[in-house]
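Below is one structure, written out as structure tokens; comments come after it.
Yeah, one chain of the complex is gone here, protein chain that is, but the others are all in their spots.
Read from first to last, the chains carry the letters A, B and C; within each, the first residue is number 1.
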């Protein structure tokens, strides 16, 4: 079987549409999937620009869903133990942790497994089986991939609309452990921020405040659970925004603040939004955006807990799919998908994402332009 | 009754020995104590230099023990419910939280009670009852003070040798919650660092590593539980010290790092000493020592928990006295007391502390010089 | 001022309507409230029947709201720091913990404070100020009572409809700490069970299953968050009910089970409804209903956590009022109030509660019959 893929050969240059031959036969535990939808994540823009240390060429795309076209011997069940068959609609985690190393087995930190490599980021497209990223007609799933059958009642749009933002937010909120009726501030109204608002809203938060821009994203944040929004185009200084949060929290500051911005300047501002004894989750710094002046005395004096959270585990994907399926009326993540592209429109798709012109761009391979 | 006190009238100037009249009668719930020993804390040096925002004149001293000279009506039991009588040997917490405010009652963060004022820091010596700091012959205990009878088997030297360093360390380790057999790094070999080593050693740490100087303090750290020490006079660069910690931790870094230094530069170095998923306690930044360049990406990528801990609660004093009494053979805190002074030697005492020439200076009022 | 009260003089006998004189002047910190609504709790039925060790005569009623008629000197703010004035609509916790004992101060278990006495249970009506229970025209609030001003947007019906069931459920769920998307089984569809369903639904549960009867209560449970209900009049054996839970949980059992029944036989059945590693909260055994055969091997083998939760703390009342006010559209607790009575109908009111004929009976003093 032959399929197309949009290949990143050179940073800051247009992606190139190439054709590859899929493996004629599948090794034990592997699968071949026909891609039906692949999300474009903000990280893809960083990768495109060469801001992360990766080796080219690669096929981008680490948020993908499709239909099983072939199953290798012995691959009979998905991660949750559901039977798998050709024709099933599935998604999967972009990484595989080894399960046996110091971080996996001893410290229960599988997201820090040194053997993890991510589809769409860590595999060269030159070598067979080639199809190891989502911007393609086909996707090869290596043995051990954490595959999840998508429930019939759940749309592919919702799964990809939620994308890796939702599982990132679920992990971050899990590590933060908010208390019931807590006031939660979300810094940032991108996909992770909106997903974090939804998860906070559904985790028993009393009040959810989202800070960001532009207005359309804040409106989306409201639909996904924000009780209050603060527009950074209107409140332009950190002081004003901190004052706004204090006004919404009886003068004390929030019980928890989730940083989903990715710019180091958000941190000091966020600490000021915390009440004493609050929790602060550094969730948006997946990429290294450099250092900034910070005062550690604030952590001591305010008795803060500052919590990092990196990527997610397969069980967060399980929770995400359950959540999306059970609460789709309240949290309609399919609405996040604002722009659809075929593979030959890859550059336009990346550009649209880079411009913040969309809530979420996706590929629908074979789609009529 | 008349008593002497060493009064701080002016920053950076010699303390002045003054005499005050103690209250002729005690209000309900109050007590008067004849001071037998008062510790000099590093914070006192900061106060002396005017590095903390306090109003003068004050009587310094927030680590104090003495003998009850008088009890106001209704004061019949100590914090733990033990009967109190004139002549009892006691110590007390330097602060009183209100028990009813947002932080005390709702958020269970009594160390952040806005109504707290500390003996030896927050009370002017000009107003009766004057004796509200430890550098004095007498100490007045306001109604509501958390008083603890010292067990007969426990020496006053051990209580003051441990001082506020021990209760600070107990609180910090409690918030950090190390796991059994964890490797714990302590940055700093001052009183808090040594106390943190003792508490970590007694909390199930597998390996305790103390980093600091000079050699004499590191030797003391060994006596109090350090398995390994790293001398910053020998390993002068952060890189060398991080490498030394990694060499002691299978290349991964420590499970928990407790900062007991107070200089912002320790933070970035400490984060590098953490394994992924580790806990980092910012314990030494009671004073505001300013900002420094820090990279929040490290918190996300290494999935750290950075935990602040401020001062301590009365129950930590209870734990401290139990610990000192039960395990005095293993942790002989009385040995920390290296220099004794009468009140008229207050400047010499402060200078000796400031010079790092002592492990612990104390006042023994009325002592023959 | 003179007011009426329904007094319990003798177990199993009709309550007697009596008139008492309210205090002419109020001591510092005290208040006098004109009762506008008082809930009848299932515990009141147990008290009436003499199943709890109390001394008569008492005025029953520990879930009460009213309007401030008088404030003693110094009582200027409610528990949350809001200003208090005559005419304010308020509610309060039925007990006061001392804040200084071993359980309050050292072990942070204020619900186990030995000095707690409850309005409506622990005070004789014979002694002034008499009005220390809710079944009355007036209620005296002793100094130190935890008073909460009711937000303007929140109805008194919602507060009393939620009653002590809601704060009990909030405490129980807090101690149980369910994880996000957990499946939660609630055993029992009385007021505590329905409140527990609401709190579980709002705490991020993935699936809430309520087991009880009759059908009307299960319908109410559905309105308050149950995704599935199991009617014990239909599934009459424990085996059938356990099988039903397993069928709803992929064969494994629930992540958390909350017992809100009060009959010891529920426990063994509930343990069977747990998946391995689950949490089981014994919430319904406020009264001593005796012993039953239980197999401790089940706790070891299934690696259960069995968690007790007693009564509630003032901060749970704070959370409850916030929750009721913020989420009143989704959780309309005012609908729980099904029957209203004047004080002279006290026996009818108790009988209606005892018969399980109502979801919630309340007194509205002075109401036209």
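As a working rule, a contact is a pair of C-beta atoms (placed from the backbone, for glycine too) under 8 Å apart; a residue touches a chain by one contact, two chains touch by 3 or more.
Source: prediction; values computed, not measured.
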{"item": "Residue of C:267, C:317 or C:349 touching the missing chain in the full complex", "value": "C:267"}
{"item": "Residue of C:214, C:277 or C:366 touching the missing chain in the full complex", "value": "C:277"}
{"item": "Residue among B:142, B:222, B:246 or B:326 that touches the chain left out of view", "value": "B:326"}
{"item": "On chain C, residues whose C-beta touches the chain left out of the figure", "value": "102-103, 107, 109, 111-112, 175, 250, 252, 259, 264, 267, 275-277, 282-310"}
{"item": "Residues of chain A in contact with the chain not shown", "value": "79-81, 99-102, 105-106, 108, 314-315, 318"}
{"item": "Chain B residues that touch the omitted chain in the full complex", "value": "170, 173-174, 179-181, 199, 202-204, 206-207, 319, 322-323, 326"}
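By our rule, only the chains that are shown with their structure count from here on.
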{"item": "Between chain B and chain A, distance of the C-alpha-averaged centres to the nearest whole Å", "value": "44"}
{"item": "For chain B, residues contacting two or more additional chains", "value": "102"}
